[in-house]
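Only a single protein chain was left out; the remaining protein chains are all shown in position.
Right, chain A next:
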Amino acid sequence: MSRLAVPKTYKLYIGGKFPRSESGRTYEVTTRSGEFLANAAKASRKDARDAVVAARSAVSGWSGATPYNRGQVLYRIAELLEGRRVQFISEIEQSEGISIEAATAQVDEAIDRWVWYAGWADKYVQVAGNANPVSGPYFNLSVPEPTGVVAIVAPQKSSLLGLVSVVAPALVAGNTVVVIASEALPLSAISLSEVLATSDVPGGVVNILTGSPAEITPWLASHADVNALDLTGAGDLDWIDLEIAAAETLKRVLRPGGGADLAAPSLDRITALTETKTVWHTKSLI
């Protein structure tokens, strides 16, 4: 007996919930050869606005969590990714049109990378911070602190690995994230949002928009309540204009990546989205 196909219509992930796009728009996600895979929500500027509001309200909780706790929460996501491995592999295989081995390799690499970043949560401050020598009886300490809300354009040619490579480093330090997924390959991002929704990550810490980066990114770049803009996947956009728009409100900007791996794992990706706080403290009480 043949079964009726169940065509899926996915939604956005904002503030821990799955709303439809405010605009009501959707677009078709297809395989490389053009066969229908699913419908995805096409986010509008107002969805981006709502996502920033959700991300902003999640900043205090997420950045206030202890680094150890953040590490645990992030590691738990890796566990859940592992549990959904088969689903991710099959989605990547279908949408990217690659072999099952290549898809498996991508998912494994993504999970490994997530674990690698999770481990940094309670270590990066020791490495990036410093006790500065000063001429006086004071401790002078510089420590990195999260910058706040980070808007990210995920790499467009990678389903899961690209997304993980830009989202995880932003989360490590305690930033909250609004990420625009790959327009053509959004299925892994949608599945990741389902993972996040069932994990311990508080709602609003990660907000995932599907749709056109060309349409949404300018609104995030000029948004005064966004603290940093990661343009790793914006290489095909007019990213110089985006950088200029971001400069109006003094955002940190990460320029589009190059090379095969647009966002290779590195400590720099974590520290690029932090601010340095320097404090003075007397060495002794006399």
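The working rule: a residue touches a chain if its C-beta (ideal position, glycine included) is under 8 Å from a C-beta of that chain, and two chains touch if they have at least 3 such contacts; residues count from 1.
Keep this in mind: contacts and distances are computed from a predicted model.
From the set "ABC transporter permease subunit", "Multiple sugar transport system ATP-binding protein", "Cysteine-rich domain-containing protein" or "Deoxyribose-phosphate aldolase", the protein name that UniProt assigns to the chain left out of the figure is "Deoxyribose-phosphate aldolase". For the chain missing from the display, the contacting residue among A:Arg25, A:Arg49 or A:Arg252 is A:Arg49, taking the whole complex into account.
Interface note: of A:Gln87, A:Thr104, A:Ser199 or A:Ser222, the residue touching the hidden chain in the full complex is A:Ser222. Although one chain is hidden here, its contacts on chain A can still be listed: residues 49, 52, 56, 219, 222-226, 245, 248.
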